[in-house]
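Worksheet: the structure to be examined is printed underneath.
For this view, one protein chain was removed and the others were kept in their places.
Right, subunit A next:
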Amino acid sequence: MTTKLRNLFAIGASAFLLAACQGENAGDSSEGAGDSNDTDTEETADFKLGMVTDEGGVDDRSFNQSGWEGMQAWAEEHGVDDSAVKYYQSDDAADFVPNLNQAIQDQYDIIYGVGFQLSDAVTQVADANPDQHFGIVDAVVEKDNVVSLNFRDNEAAYLVGVAAAHTTETDKVGFIGGIAGPVIDKFEAGFVAGVESVDPEIEIDIQYAESFSDAAIGQQIAAGMYSSGADVIYHASGAVGNGVFTEATDRMESGSENQLWVIGVDRDQEELGEYADGNLTLTSSLKGVGTAIQLASNQAMEEGFPGGENLVYGLAEDGVGITEGNMSEDAWAAVEEARQQILDGEIEVPEAPEAE
């Protein structure tokens, strides 16, 4: 029997040996990268960007991912390799500050905190490192070394609300929010106003997942909404929305009586809505986290860092938007009309839901 134990050790030891052999090959390239970190001047990219995600993680297919895609696009635009942009994932709120500090250690010109959850952490770290430039998305941090990027999400939510109202056949739609608070309030308020602008009789079921990461809860809430007759659900809940799409595609594939729709958020979520016989992503409200990061970074490179400023992006600035998706022509025409009205200032979209 001891031989078995010994064998186990042997397997382990050989694994390490194997790793050591690999190490020699891989070592060279990674050492190169390590050196360039230390001697900043020799770096191919003189300007580097880092970002720290919130709890959703970088592959949430929504908010964080949009930010990361923007940074990658920025790297491409400037013809620098991927080492110029990096992300740091946070699994827990306790990781925010260490991740920001790690990014500072790795020397980036601007470090973006993606998500309002990071505003305290960014404030704290920005105080301690006055020479380091930071960015914060979806919150305002009033410091000379921090640029705040905010979005009029309510305008895009209004437009998807119009689309939902023109699409629903059951006269019942659903809204699933992530964690209730000022940011998601904008989505809720905009969506509700959009739906009601078309037909105040349409029933809107509003629920919160109290999470931005738990897809299982999203699926549960969606199941409840579809079962009670809603046929269009708009989610503003990060990775929770993945569960909403799962529930909708499951139902469609197992032969749902009526056509179910999901409205995506933050980036074009069309690929999530694919099922056997088609696509059930009605449309997606777009939030240009990536674009905003790109623009702010370019501004910092060319004109100097816009520290202390709060840059707000709305429909007019192309910071938020809506995809045509699988909307009917009528719905799209109505959306176009509403968009023009917002641009002309004829409609003012509320930022917070009406008090109950």
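Everything below uses one rule, namely that contacts are C-beta pairs under 8 Å (C-beta built on N, C-alpha and C of every residue); 3 or more make two chains touch, one makes a residue touch a chain; residues count from 1.
By our rule, contacts and distances are computed from a predicted model.
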UniProt protein name of the chain not shown, from "FeS assembly ATPase SufC", "Nucleoside ABC transporter membrane protein", "Anti sigma-E protein RseA N-terminal domain-containing protein" or "Spermidine/putrescine transport system permease protein PotB": "Nucleoside ABC transporter membrane protein"
Selected from A:Asp46, A:Glu77, A:Asp91 or A:Glu274 as touching the chain missing from the view: A:Asp91
Identified contact with the non-displayed chain, of A:Asp109, A:Glu155, A:Glu188 or A:Asp214: A:Asp214
Full-complex contact with the absent chain, from A:Ala73, A:Ala180, A:Ala223 or A:Leu311: A:Ala180
Omitted-chain contact residue, chosen from A:Trp68, A:Phe116 or A:Trp261: A:Phe116
Residues in subunit A touching the chain absent from view: 1-2, 4-5, 8, 11-12, 15-16, 18-20, 22-23, 26-27, 30, 34, 55, 86-89, 91-95, 97-99, 101-102, 105-106, 116-117, 120, 128, 178-182, 185, 210-214
